[in-house]
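Up next is chain A:
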Amino acid sequence: MTLLEQFQLWLASMWPDWAAYITPAIVGILVIIIFVLTMVMVIIYFERRFMARFQIRLGPNRCGPEGILQPIADAIKVLFKEDIVPAKGDKLVHWIAPIVVFVPILMIFAVVPIHKGAILVDLNVGIVYVVAISSLSTVGIYMAGWAANNKYALISALRTIAQMVSYELPVVLSILGVVLMVGSLSMNQIVDSQSIPFILLQPLGFIIFFLGTLAEMNRCPFDLLEAESEIIAGYHIEYSGMKFALFYLGEYGHAVAYSCIITTLFLSGWRGPLLPPIIWFLIKIMVVFALIVWIRSTIPRLRVDQLMAFAWKCMLPMAVINLFIVAAEVLWLPEVFPWIMIAVNFAFACALVLLWSKLFVLGGGRVEV
Partner candidate 1 sequence: MTTVFNVEYAAKKIIEAFPDSVAVVVKVAVVVNSNSLYQVAEFLKDTSGFEFDYLNNLTAVDYIDYFEVVYNLNSLEHNHSLVLKTRCYDRNRPVVPSVISLWRAADYQEREIYDLMGITFEGHPNLKRLLLWEGFMGHPLRRDYL
Partner candidate 2 sequence: MAIKTEPFILNMGPQHPSTHGVFRMKVTLDGEVVVDVEPVIGYLHRGIEKLAEGRTYTQNIPFTDRLDYLASMTNNFAYVLAVEKLAGIKVPERVEYLRIIVAEMMRISSHLMAVGFFLNDLGAMMTPMLYMFREREKLLDLFDMVCGQRLTYNYMRIGGVSQDIPDDFLPALKRFVAEMPGFIDEYDQLLAENEILLVRTKGVGVLPKDLAINIAASGPVLRASGVDWDIRRDDTYSIYDRFDFDIPIGNVGDCYDRYWVRMQEMSQSIRILEQAIAQLPEGKVCADVPQLLRPPIGEVYGHIEAPKGELGFYLVSDNSISPYRFHIRPPTLINLTALKDMVIGWKVADLIITFGSMDVCLGEIDR
């Protein structure tokens, strides 16, 4: 019984059915939008300050105390900018694309449990829903790249499609490992069954999922579609004003969403001692995001063929092997000794990484033209 369902039951005792049904839904949607927007603001500020310190800079510190109003100032600036549509662009698609990018990311949050019972809908296929919805925004990115009628944007759009198709597979396969252990697709149940965080039980699955999501949210070192040194800004090169802001929101919303999913799947969600669950949840999101920022500020970018090779030659086989190992363990290992499982899985993870480092060649060389 989620909190919203309780709220609905309570309303149903005094209001007509339709109102009792619709009001909690609206309240829930508002809460989620506010949560996402606030988190995005916090995370933008956090990333800028955090990355600045990695780069021995200070970062934004002028607006408000310690610069915490910087995202708001940015938002105001971007709202008042002129909205430019390329003369030869596809105007309708150009207009729709930011929405198509942003809406699916909001929809992901419907199944993220941020507290015990605090979930908009406890779908019994929650994680499948996440996978399905999150790849929708790729369509939006492709639309944006197509509509801009710009060659950089087109290259970016095609890169997105290739990247998303490649990285969706290892991500899904590593999720399956978690699902096998839990025995359910519901996000609530996944959290409930993590008395030990799955990052310990499935280190390899975590690594694959983490790298795969880095690629899916277009973060360094897989940020090929907006590689600013090659194709400048990629798909949003011709966007300005509020449309650009939607892409920006979408990008960071994606980061928040995937931080939430990683937290839920591998870091035991809102569970934790002493502190209230919501605080634990936020702390874990921030830790995951800090890791992402740290990686972004250190590592150079991969090339497009190396990116593909990494997905198909390294991550996909590893994810399959990981799935088989987990399945075998779930089948044969007694559940009372999780420590054995942790040791075995760590050993397997190390062995596989070493093996793949030696065996596999990343990407091709020169093409004869």
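Definition applied: a residue touches a chain if its C-beta (ideal position, glycine included) is under 8 Å from a C-beta of that chain, and two chains touch if they have at least 3 such contacts; residues count from 1.
Selection rule: all candidates are chains of the complex that A comes from, given by their letters.
These numbers were taken from a predicted model, which means no experiment stands behind them.
Q: All of 1 or 2 sit in the same complex as chain A; which one actually touches it?
A: 2
Q: Please name which positions on chain A make contact with candidate 2 in the complex.
A: Within the complex, chain A contacts candidate 2 at residues 51, 54-57, 151-152, 155, 220-221, 223, 227-232, 296-306, 362-363, 365-369.
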